[in-house]
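Read the structure below first, then the notes.
Omission of a single protein chain aside, the complex is shown with its protein chains in their original locations.
Just so it is clear, A, B and C label the chains in written order, and each chain counts residues from 1 on its own.
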Amino acid sequence: MAGSSYGTLFKLTTFGESHGTAIGGIVEGLPANVSIDLNLVQKELERRKPGQSALTTPRKEADELQILSGIFEGKTTGSPIGFMIANSNAKSEDYLHMKEAYRPSHADFTYQQKYGHRDYRGGGRSSARETACRVVAGAMAKQVLSSIGIEFSTYVSQIGHVIFSSKEFFNLAEIEANNVRCPNVELAAQMTARIQEIQAAGDSIGGCIQCVIQGVPVGLGEPVFDKLHAELGKAMLSINAVKGFEIGSGFSSLGMTGSEHNDVFLSNGQTKTNHSGGIQGGISNGMPIDFRVAFKPVATIMQDQHSIDRDGNEITIEGKGRHDACVLPRAVPIVEAMAAIVLLDFYLRNKAIHL
Amino acid sequence: MAGSSYGTLFKLTTFGESHGTAIGGIVEGLPANVSIDLNLVQKELERRKPGQSALTTPRKEADELQILSGIFEGKTTGSPIGFMIANSNAKSEDYLHMKEAYRPSHADFTYQQKYGHRDYRGGGRSSARETACRVVAGAMAKQVLSSIGIEFSTYVSQIGHVIFSSKEFFNLAEIEANNVRCPNVELAAQMTARIQEIQAAGDSIGGCIQCVIQGVPVGLGEPVFDKLHAELGKAMLSINAVKGFEIGSGFSSLGMTGSEHNDVFLSNGQTKTNHSGGIQGGISNGMPIDFRVAFKPVATIMQDQHSIDRDGNEITIEGKGRHDACVLPRAVPIVEAMAAIVLLDFYLRNKAIHL
Amino acid sequence: MAGSSYGTLFKLTTFGESHGTAIGGIVEGLPANVSIDLNLVQKELERRKPGQSALTTPRKEADELQILSGIFEGKTTGSPIGFMIANSNAKSEDYLHMKEAYRPSHADFTYQQKYGHRDYRGGGRSSARETACRVVAGAMAKQVLSSIGIEFSTYVSQIGHVIFSSKEFFNLAEIEANNVRCPNVELAAQMTARIQEIQAAGDSIGGCIQCVIQGVPVGLGEPVFDKLHAELGKAMLSINAVKGFEIGSGFSSLGMTGSEHNDVFLSNGQTKTNHSGGIQGGISNGMPIDFRVAFKPVATIMQDQHSIDRDGNEITIEGKGRHDACVLPRAVPIVEAMAAIVLLDFYLRNKAIHL
Partner (left out) sequence: MAGSSYGTLFKLTTFGESHGTAIGGIVEGLPANVSIDLNLVQKELERRKPGQSALTTPRKEADELQILSGIFEGKTTGSPIGFMIANSNAKSEDYLHMKEAYRPSHADFTYQQKYGHRDYRGGGRSSARETACRVVAGAMAKQVLSSIGIEFSTYVSQIGHVIFSSKEFFNLAEIEANNVRCPNVELAAQMTARIQEIQAAGDSIGGCIQCVIQGVPVGLGEPVFDKLHAELGKAMLSINAVKGFEIGSGFSSLGMTGSEHNDVFLSNGQTKTNHSGGIQGGISNGMPIDFRVAFKPVATIMQDQHSIDRDGNEITIEGKGRHDACVLPRAVPIVEAMAAIVLLDFYLRNKAIHL
């Protein structure tokens, strides 16, 4: 059972390696007979695209979306939407030295061991380039969700030790106001400085992304195993470089007592506090959903590193190529896309509860 | 698409409410023609069972496992294993006051809104009682995994502010040496004291469970979406009261640089450090897998709480019944069971990679 | 990926061997908050039950349904419905001679080879006894479908060479009017005579079951792979002893030209003829669905047969035990149950097409 699909009723299946002919996918279950604005989808791709600002890798990829099926006269037909994004500007020669090498904390070793054969160029299938396909499906899902009032606010809340503690809902303009995609101007500047410092040192740094979802109707989530936050957790942990996930009070709940933590009801069914993060018993309760996603510092650094090759020989990996010192700004649309994919899937699943 | 199943090739489907006739499930995909020691399964159930120590609820449940099919002459036949655990000692009258009430931070409100009808007795389907079924399937999976060298060490690493920082592998005797299931004797005593204090106050408290898995072969995990740690994350987040999950360096990676975080290879393919937590690119790399699971303080407390009923009337929920002030000790076998279910499933999935 | 589940949104998972403790299953996805009449379910079980008439095996099984969860105060809660039927009157000693024997055209050989271990008593998992679980789920599905106007008419249309050519919709009373469940009185008598003749000879005989479904809304079916008739075909072919399936014109279409076969539209969207059998392009078109299911003569006969044992030794299988010479009358509720399971699943799936 290959792991190239995500979702059940709304489902994305992807293909493609970093330096192959193309990446792409098939979106199934997007509701029929709805308008999809492909310009908005392309815009989301551009938020993820490398080379978009001084904070990201100078590697340029056009990332131009081609729709192959399923949308006719601007509207979905209910048939699967095939799409592709051609790979271009792939300097595979940059990766020839990787053919036999196992880069530290990359997937070279595990892919080679698991499959016995791999496309080593640019990380092949293990490259985060595949996340562009997630952004495509997510951007479509967001349009549909927006039409029923579900809206997303996703932003960088931590870079290294610089922390923006907030569960507030910011609009897109506030988030896009700076390259780091942190809506707090002052902290964004500190984050930017920290990334530039790390960049100059040829190193990398991680951080945290906050996602807040408003307008979620009560009832999304399928206990006991497919609790809404469990699936959100899987969706986030499936993104490259993610090492942790927490919902609502998360790890900070460990320092609280039940009497402090319980969300007391108001008479309208809302709650005074929202330590539950909008989900109780695995089902959305109508309060905003909020979660955080921890990204480790990415493995590619511009420093020489000791490593081994396929035969176990000790080698030195040179720090070269075109990479991000910090992927957090580019990861914002990916987190949001995966959240939208999960939400639309559970919205459709919830419809099947009643005749 | 109901959420009562977990896994793909190795799959558990469960049924049952807290105070219904029985809980139970069907285990599919347990390899054929292997011996299963049902006493070991029953023992795992007893580690989860209420009333096992002064630290847990005095509510007594026999939790006696009945196998209905799939095991013949002590060995699996490859056919589905049906099992059930009768509900007994269910004092449903304790819950009559809950019929119309929505308890804070429970699932009463969300179940009622989602389904329009619910078994309110003892929390019904939303009760953590269903996790006994997970323990059954997990205990079977562990026996199979043990035969191929995969072993689990799961223990309490935090209660409130008392923290046992460790990624060490402890054996079962060390973990079972005290009621709190923390292998550090001194910290276990502090944790015990803290739980008793909370118990006396009629309140509740959360904590963290650490799981370490040894002997995992290289190659388990199905990128790009079904990364091994993504599925572990979902499995853990599907357990009642869990609010967070982290693998390897987890949230603490945010304070590191890439050059600090990267796991340098030894010539034998192992790594000097294990910030990756045994998984790289979503695939096990042969190093120990380690992750942490955050449990919030449970919602049931022995204090009066303000709340509402189905009609939005303000009510007071009295703190009564028989409950755990801290579920962590009883959650240890649940975490381990879910980890075993995921590992066996991915072990079988990995076999399908090659002819 | 074990094959114990059927359906996607409405799903049945079953367990149990012929002579084990019990058979049973879990029904997921039955719409929430609907009333289920369990007496009607039990009645369907009795139509399938052995020993119900002179035409069926004298073996008596109580087949008493026990609901374990998911129905509360007479209505579904949306939670999985666990159920079981205890095995009783299982004369396992009748099967001791089968422990090492491979009966011709049974599954003894294939189960032993596939799994390496099997419950040989009464055919174990390969016994048609498991179909009782299908009848339970189907009887629930039929109640839900009936509430939206979908009705089934299933009857025996052929026994050996006695053929009742009809695609008419008969009501339950007409079908139940005789033991053979053929609504044509005269042909039913001929069928009965033929079965008794075969019974007397210690032999067995096959036949055909016709199913007609009325009131199906336009739109059920999920091309391109999950066409409605493709799934109906799989559902029927999964029943023990079934060797063929045809929809609408079926195999008889081979003798027609397109101009004869095409179903011309009336102005109201209905068609003059219904060679399509109610399904076009894999999607129901609102006309009655009709299909036929071919059952071979069952393998158990009351005659001595030459065979082999596990070690390849030649043996003689004695014709003994309590068996049906013709399963067709008892297979009627099974065919209908599987049809209902498919229809309800596709009804729910079709809801997900639109927001």
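A few comments on the model shown:
Here is the rule we use: a contact is a pair of C-beta atoms (placed from the backbone, for glycine too) under 8 Å apart; a residue touches a chain by one contact, two chains touch by 3 or more.
Keep in mind that what you see is a predicted model, and the values were worked out from it rather than measured.
Considering the whole complex, the hidden chain is in touch with A, B, C. Of the options A:116, A:149 or A:312, the residue whose C-beta touches the omitted chain is A:116. Residue C:261 is the one among C:167, C:261 or C:322 that touches the chain not shown.
Across the entire complex, the residue among C:51, C:282 or C:321 in touch with the chain not shown is C:282.
Here the missing chain is touched by one residue of A:47, A:103 or A:125, and it is A:125. With the whole complex as reference, residues 1-2, 4-5, 8-9, 11, 13-17, 20-26, 28-29, 32-33, 66-70, 72-73, 75-82, 84, 114-119, 124-125 of chain A touch the missing chain.
Panel shows chain B; residues 1, 9, 29, 31-34, 78, 144, 147-148, 347-349, 351-355 of it touch the chain omitted from the view. Considering the complete assembly, chain C touches the hidden chain via residues 1-6, 8-9, 14, 102, 104-107, 109-111, 113-116, 125-126, 130, 158, 160-161, 198, 201, 203-208, 218-219, 221-227, 229-231, 233-238, 243-251, 253-269, 271, 275-277, 280-285, 294-301, 303, 305-308, 312-314, 349-350, 352-354.
Everything that follows uses one rule, which is that only the chains that are shown with their structure count from here on.
At the far end from chain C, in terms of centres built from Cα atoms, lies A. If you average the Cα atoms of chain B and of chain C, the two centres end up 39 Å apart. Contact with two or more other chains is made by residues 1, 9, 29, 32-33, 78 of chain C.
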